[in-house]
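Shown here: the complex without one of its protein chains, the others still in place.
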Amino acid sequence: MIINSRFFNRSELIGFVSLAVLLFLILPLSLDIFRLNLVAKYLTYAFVGIGLVLCWGYGGILSLGQGVFFGLGGYCMAMFLKLEASSVANTKIQSTPGIPDFMDWNQLTAVPMFWKPFYSFPLTVLAIIIVPGIFAFIIGAAMFKRRVGGVYFAIITQAIAAILTILIVGQQGYTGGINGITDLRTLYGWDIRTDHAKFILYFVEVVLLFGCIIAAQFIRLTKLGRILVAMREQEDRVRFSGYSVANFKIFAFCAAAIFAAVGGAMFTLEVGFMSPSFVGIVPSIEMVIYTAVGGRMSIFGAVYGSLLVNFAKTMLSESFPQLWLFGLGGLFIAVVLAFPSGLSGIWADYVQPRIDRLLSSRKPKAAWTESSVADGAPAE
Amino acid sequence: MFGDYSLGDLGAILAMQGFAGLILFSVYVLMALGLAIIFGQMGVINMAHGEFMILGAYVTWMTSTTVQHYAPWLFPGYFFIAMTLAFIASGSLGMLVEWAMIRHLYRRPLDTLLATWGLSLILQQAYRSVFGAREVGVELPDWMMGSWQATDSIQIPINGMFVMALTILITIAVSYVLFWSSWGKQVRAVVQNRVMAGAVGINTEKVDRYTFGLGCGIAGIAGSAFTMIGSTGPTAGQLYIVDTFLVVVFGGAASLLGTIASAFSISQTQSTLEFFMSGSMAKVITLLTIVAILMMRPQGLFALKVRK
Partner (left out) sequence: MSSNKSGVLMSDETNKGLNSPFRRKLLMGMAALPAMTMLPKASFAQAPATSAVNTTGLAVTDTEVTVGILHSVTGTMAISETGSVQAEKLAIEQINASGGVLGRKIKFIQEDGASDWPTFAEKAKKLLVNDKCAAVMGCWTSASRKAVLPVFEQYNGMLYYPTFYEGLEQSKNVIYTGQEATQQIIAGLDWVQKTKGAKTFYLLGSDYIWPRTSNKIARKHIEGHLKDSKVVGEEYFPLGSTQFNSVINKIKLTKPDVIYAIIVGGSNVAFYKQLKAAGIDLSKQTLLTISVTEDEIDGIGGENIAGAFACMKYFQSLDNPNNKAFVSAFKKMWGEKTVIGDVTQAAYLGPWLWKLTVEKAGSFDIDKVAAASPGVEFKGAPEGYVRIHENHHLWSKTRVGKAKADGQYELIYETADLVEPDPFPKGYQ
């Protein structure tokens, strides 16, 4: 693989610009606010997808527990918003006013300790990044130091997702149980439910998404990214070359977890609630699928994959609810069997060369002339 | 909580509780055996394993309604027919899936996970379209219901004993097939070195197909047996899949003995904990313990001594 010294090579630059045009201009201008909010919801999964490209596509670590981090981020945000929504004035009818409604129903009379930091927005933002980060670090350190990888890692992360779901559902006094944390209203007094707010939140999210894309691209292009790829291909050789394989894996896993958490936090803001149904095994695997469809090796692919699969899900389930699961299942199988590198692979294999040929139908000649001139110059 | 009870009562409960653990153990072994073959021997992660079990359950349900309708005199023994049919149905579907899908993916084990997940979605929707979204109840012959009065205070469920007997039988059959029959030797040869096995004249493709079929067929029998104790619905298979994988991984993937040992320890832990606390917490603690142990001993309880 040719290592490009520039931050983006030409096709990546085209991809970056066209995605920016799509998300910043075309979609907001062409969709009504209802559809735009849907797009915003789909894009929250793109954050997870980007993380998965790093740790799965490049690092070869398949995590089936990204829902855990998505959920942790989402719950952190939801806790802040819930505390703000349960002001004494809003909760007058409760036996203990000023605490979230579900706590009141479960005979709690005070906000528990671990909720306290979420009264503060800066601490919440910090928690959205740090809590999943630490959690991922613990899991990663325990597993990678002992050289657990591949399938085993996938299954253990899956079990963790299952555990967290049961815990959240079971501890409903502290977490809102299966209903989740609902009825979130304002952020610093700013009503997040209005159309105007949704519009602004969409742009906030897209900006964050591009932040993540650039961060991921940066990681990918540094030596770290190349070591990740090397590890995926020949782990032992990297280890014998003196690198600590485990540390690199932990890093990639933590980065993916933090991206997922940011997506989860945005999800809470966009949708207005958080519930354990986004933490468990099924959503976690679905997130992996979005990435696989988009292309596990392509950051932009992950974004497009999340958008397209979710869009198809909404459209198909609106018109053919029966067919939807057949379609989705067939899509997974087709992608895995026929197009292992997903949409971005199809693009790179079939579309890109054609475009190149079209675009450069004159260029090669020019290049040839130049070089021939250059070659021939001394002779003259 | 024990203060108020007589020693006899406690003894009886202890015995029945031990038996509850054994039933859970049998359930886990049945679930995990098929997967242990597919995952342990072939390295394929079959996320549709639960759906193969449910296929067995639906076959049992269909057999039960057909027999009731056309041959009521056969009803007391229909369960054996149903299990045979379940084995054949799930096994053939498994072989078909292996031919159409899995054989292209042997080099990419993680991808089998995604593809079989897709398959599980398709199967779920197929069950829903064919059998309806509602759960179906399988009617059992009278002799399988009720319990056996061992002493005055000890009652042992008959279907529990049936599941246990079935588990023992299948375990013996599987170990015979894998470890003593010539076909089993071929399977293990292919697992250990595919190229060499091919070179000495083993038809590796055929071995793969039958191994996968065998694993799925056992899942079908397991599903058939579960209709006695659990529910049969289009999405019921998903409930089992994580537990099943944990049992297999915890035991050490490639070892059949490990699978049995891990099923035993997990089931005993869980049923003992369930007795002292709420079912939810028991489940969480069991899972946490497994994950913690796996983090410390990633190769599982019984592992082949291969360092990777």
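Just so it is clear, A and B label the chains in written order, and each chain counts residues from 1 on its own.
Definition applied: a residue touches a chain if its C-beta (ideal position, glycine included) is under 8 Å from a C-beta of that chain, and two chains touch if they have at least 3 such contacts.
Source: prediction; values computed, not measured.
If you put the hidden chain back, the residue from A:Gly57, A:Gly133 or A:Gly180 that touches it is A:Gly180. In the complete complex, the hidden chain is touched by one of B:Ala126, B:Ile158, B:Val177 or B:Met295, namely B:Ile158.
Chain B residues in contact with the hidden partner, per the touch definition given at the top, are 5, 9, 13, 16-17, 19-20, 23-24, 27, 128, 133-139, 145-147, 149, 155, 157-160, 226, 228-233, 235-236, 239, 270-271, 274-275, 278-280, 282-283. Residues of chain A in contact with the chain left out of this view: 34, 38, 41, 93, 95, 101-102, 104-107, 166, 169-170, 172, 177-180, 182-183, 185, 193, 271-273, 275, 277, 314, 317-318, 321-322, 324-325.
Keep in mind that, in the parts below, only the chains that are shown with their structure count from here on.
With centres taken as mean Cα positions, chain B sits 34 Å from chain A.
Across the interface of their complex, chain A is touched by residues 39, 43, 45, 47, 101, 104-105, 108-111, 113-115, 117-122, 124-126, 129, 238, 242, 245-246, 249, 253, 278, 280-281, 283-284, 287-288, 290-291, 294-296, 298, 308 of chain B.
Residues 62, 64, 142-143, 146-148, 150-152, 154-156, 158-160, 162-163, 166-167, 169-170, 281-282, 285, 288-289, 292, 322, 324-326, 328-333, 335-337, 340 of chain A touch chain B in their complex.
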